[in-house]
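All protein chains but one are shown at their positions in the complex.
Coming up: chain A.
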Amino acid sequence: MRETPLSNCERQFLVQAIAEKKRLDGRQTFDYRNVKITFGTDYGCCIVDLGKTRVLAQISCELVAPKMNRPTEGILFFNLELSQMASPAFEPGRQSELVVKLNRLLERCLRNSKCIDTESLCVVSGEKVWQIRVDLHLLNHDGNIMDAASIAAITALCHFRRPDVSIQGEDVTVYTPEEQDPIPLSIHHMPICVSFSFFQQGTYLLVDPSEREERVMDGLLVIAMNKHREICTIQSSGGIMLLKDQVLRCSKIASVKVTEISELIQKALENDKKVRKEGGKFGFAESMPNQRITAYKMEVAPVDTGDIGKKTEDLIYNSEPPSEFIPSPVVCAPGTGQIGEGLQNSWGLEENEDGEEAEAEDQAMEEELQTMDVKVKSVKKEDPITLSDSEEEDVVILEPKTMKKKVNVQASSTAASKKKKKKPVH
């Protein structure tokens, strides 16, 4: 399905935030998201998390006949797939531009830079060589697929062990992992891609764009380097115009980032090696943290209930009585008073009920309270109208004060008549 288009206000918001050097997740302009590398139980399988972007890499090998023009070299095959679970925009079948772009960039980064010694993959020249197949699957798309994929690919390649082979004259024996320990691939260097996104025709630059930032960017520059400060690939995409200085500056930033990430990869590989050697548990299942509630128990919090009786008394004594709800007539024209909107006024009913409730509450309380409530009730019945200046009034009387008296009389008469009406209903 088509992905939800980005609204104009969201786009403007993002661009303006970037102009003020602010990013949605609070990073600085040259900060990477958290990189997490976990290995599976088999050799050559790893998952890389770059923030929320997640890529799975799996290496496999088999013996095949070599290419005609390169009889002594092994074959490297890369395949990056955008799985449908990564984003609703990815559809099965059709090979989109993005897939082609990513795959080609990955191939150039890893194959053309000769990071793996392909001569060592040769078994019998001209007849049998190892074909190493790198399969990458994007599991979640939150921006910057290229970086995550390159980290996953090179880490998996470093982690992979191929079966041992021995040649005696004409016979070639391939040992299974049980017979002989599998041997690692010979890797010269580790190229890692760093992505730079450009905004506002090249004025602003961000490292490691997230998915939202990718949608509003003008163009992308990918630089693949290794930790020896050798550039393996540069690729600019999108319709932007770059200047030479920008490219050089990006390469300097990239060298710093690549060193950091290379260290991280090395550490992850060493940790995994250590765990496997010590016989500990390893694999994806172990690396996911257990988030389960083993016991639901709350501590007993002590509550002091000694003087609760007195406290409640004080509270009720000091609290204000429920506000009087006095029918306040609206003066539409001089000499007239309007209560309600022409329908039967139910205020008298409510007032009485309130009084009753108050009575019920009283019985549970102390005597002082009862008397107070009775006072309230009496006030209500004998002098129902007090066009007071209290805060409860929300009706503005527009007429000058002299008219008030008239209104009072009328209101009181109407109120009194209503009271009389209500009584038989009880």
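Following the convention adopted for this analysis, a contact is a pair of C-beta atoms (placed from the backbone, for glycine too) under 8 Å apart; a residue touches a chain by one contact, two chains touch by 3 or more; residues count from 1.
Here is the rule we go by: contacts and distances are computed from a predicted model.
Trainee: Match the chain absent from this complex view to the correct UniProt protein name in "EXOS4 protein", "Exostosin-like 1", "Origin recognition complex subunit 1" or "Protein YIPF3".
Mentor: The record for the missing subunit names the protein "EXOS4 protein".
Trainee: From the list A:239, A:280 or A:309, pick the residue that touches the absent chain.
Mentor: For the chain that is not drawn, the touching residue is A:239.
Trainee: Which of A:60, A:180 or A:251 touches the chain that is not shown?
Mentor: Missing-chain contact among the listed residues: A:251.
Trainee: Residues of chain A in contact with the chain that isn't shown?
Mentor: Counting over the whole complex, chain A touches the hidden chain at residues 95, 97, 100-101, 103-104, 107-108, 112-114, 221, 225-226, 228-244, 247-248, 251-252, 255.
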